[in-house]
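One chain of protein is taken out of this complex; the other chains stay put.
Naming follows writing order (A and B), and every chain is counted from residue 1.
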Amino acid sequence: MEQKYTQIRSFASTFAETYVKPLASEIDEHERFPEETVKKMIDCGMMGIPYPQNLGGSGADTMAYVLCVEELSKVCATTGVILSAHTSLASYPIYAFGTDYLKTTYLMDLNTGKKLGAFGLTEPNAGTDASGQKTVAIKQGDYYLLTGSKIFITNGIYADTYIVFAMTDASKGTKGISAFVVEKGWEGFTFGKKEKKLGIRGSSTCELIFNQVKVPKENLIGQEGQGFKIAMSTLDGGRIGIAAQALGIAKGAFEEAVTYTKSRRQFNQPISNFQHTQFILADMATSIEAASLLVYQAAKAKDTQKNFSKEAAMAKLFASETAMKVTTQAVQLLGGYGYTREYPVERMMRDAKITEIYEGTSEVQRMVIAASVLR
Amino acid sequence: MIHSHIHVFIEVRDQKLMDVSLELLHEANELKKQYKNKGIDQKVIALLLGYQIQSMIETCYRFGADEVIVVDHEKLMYPTSQHTTAALVQCINQFHPEVLLIGATVVGRDIAPRVAAEVATGLTADVTILEVDPLENSNLLLMTRPAFGGNLYGTIICPDTFPQMASVRPSVFIKKEYHKPVVAPIHVTVNFDQNDWIEVVQRYHKPEQAIDLSKAKIILSAGRGVESCMDIVLETAHLLKATLGASRALVDRGVVSKVNQVGQTGTTVRPSIYLACGISGALQHTAGMDQAQTIIAINTDEQAPIFSVATLGIVADAKEVLLKLKEYI
Partner (left out) sequence: MNILVLVKQVPNTTEMKINKEHGTLMRQGVESIINPDDLASVEFALTIKDEQPDTHVRVISMGPPQAKSMLTDLYGLGVDDCVLISDPSFSGADTWATSNTLAAAISRYPFDLILAGRQAIDGDTAQVGPQVAQRLGIPQITYVKQIESVTSTHVTVSKHYEDYIELSRCKYPCLLTCLSEGTSPRLGRIEYIWRSLDQPITVLSNQQLQLDPSRIGLKGSYTKVKRTFVRPIETKGQMIVQDIELAAKTIADILKKAAS
């Protein structure tokens, strides 16, 4: 890996050890959003890693961003997804499809960290099938009137700037979807149910409710009807972030397992002496290595501007399933201790599960990959 | 130029004489004996710098000075790098000491390097062992000091320039009363630069310090075995100037605060002495303390795993051992 990435990883790892790890267990236990960590990330210029400096970003690239998400997730998957949702899902659509006005008004603040971002696509009846959007935006003069609701929104009530998808022309199906930038505090924009989750419990996940919210027409991203394309393109990138999160979780659990099995003694020897333990560790390490190659390949593909849908889907599919497998094995290796909250592996196992679900389930990834290979 | 005698900087802050200076007077007398064995006569000379310090001249003789040189000036009420350095440099240029010892206090460590650079001589910092070279062909002062966080010791010499200067760590040596005859001190007048470099806006006492286990030199650590006699543990810790540590079991039971917890889920420590009382030594505890230089473990259970990492293992009731230990301190 190039030396500048080594520098970035080393920084991210120190950041994670210093600020993130000490809070990981507590924010999980209390389902608390780590605002103080976000503040630290802002201080370190982590909120706009792959975006240009003239837009308030760091001028680095996707690879650098991926390494940061991975290192954060290694100790706390909650913190990893806060950064991932903000960077990949909220900032990207404005960066890639927004007008100069949207870039200076919103992207600048997202990149500097003055504002936190979120992304609202999923609805109670529109998950994998995004065309089932019930949220509508009706144009009235200089405004769109936005009505409907979005669920499972990461960064939920802590975000300031929301990318919201809504039907502007229901008759056109997915081609009738448009994307908007919506600000917290606008009249008619409220929050609904806060989800209680199995994992990433420190992350804020809630429902967004829009009741006749007046969205200025300048806040339309791209053209009317481009929403679905924008969403899919954004999710391609988002998947790399989630793949990095999964990779981090797997690496974190693996390190715990190695440390533990080397120090835990049974039958007068460390349990790492037993071949069964060794074989499991070998399989874990191999899966992680393979996942990392896929994740970094996807990041590189995005940085070189190739079409990377397939690479991103493969990375997310493999990394998230690796995370699930490795964390489960880690809990098993730690035995009774692994099942308790004294050790972090049970949390990592709970956190891992979501990576197989959000930003496209594993099944969706297989659909994307299949579509690509059958083309 | 002939350089002779062992000079000791007597540090006075606001008419309060620092203990380390008296410790150095005693150590200077020990060096004087070593020189004497080699047929060299050296005097122990106190360099007493301060303001209105008349009454302290006698103290210097009492604690081992053969002669006292006094610089009494308002500017020296509190030592400063500007004035104390200037005064010491003038004394050195006037009296040509062979050896100059300075206590390694905040003040000593501030002025000693500056003085050494000013008179162009070597300086050894934070010395803990002083000795006159036992070899026949050398009369050099051997100054031994810890380095690398106390992992390594070095013996330093200053072979070509004078004085041979050392700053010496406080509390390493003891002070001793000699009651040497009081003779009239030599008064030195120093003309200081009119302009003060530094203006002290305010001087105030330090607030109580929070505990920091990771930096503690001595840790007295308590486990379940001493839960019933924590009063004795705390008293002993105070007596030994030790920081209190604790096992997770004791912290979980609310007997001791979390900040005192040693181990994997607490603080990792590496003191010079770790005294584990009534701690069985689960891996999660020993992983946080097995790098201590000396580990003393007291436990009633001969099979306790703590003994596998202990330098000294004591199979006994910790309470009884601590009570007995008080008699030896």
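Please note the rule applied: a residue touches a chain if its C-beta (ideal position, glycine included) is under 8 Å from a C-beta of that chain, and two chains touch if they have at least 3 such contacts.
Just so we're clear, the structure is a prediction, and the values are computed from it rather than from any experiment.
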Which residue of A:L23, A:I49, A:L146 or A:L281 touches the chain not shown here: A:I49
Contacting the left-out chain in the complete assembly, out of B:E30, B:D126 or B:E235: B:D126
Touch criterion as defined above, residue of B:S55, B:Q202 or B:Q303 at the omitted chain: B:Q202
Positions on subunit A where the hidden chain makes contact: 3-4, 7-8, 11, 14-15, 18, 43-46, 49, 53, 57-60, 64, 68
Interface with the undisplayed chain - residues on subunit B: 13, 81-82, 105-107, 109-114, 116-118, 120-126, 128, 142, 146-161, 171-172, 197-206, 217-218, 240, 270, 272-273, 275, 291, 293-294, 296, 298, 302, 307, 309-316, 320-321, 324-325, 327-329
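In this text, only the chains that are shown with their structure count from here on.
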Between subunit A and subunit B, centroid-to-centroid distance (C-alpha), Å: 55
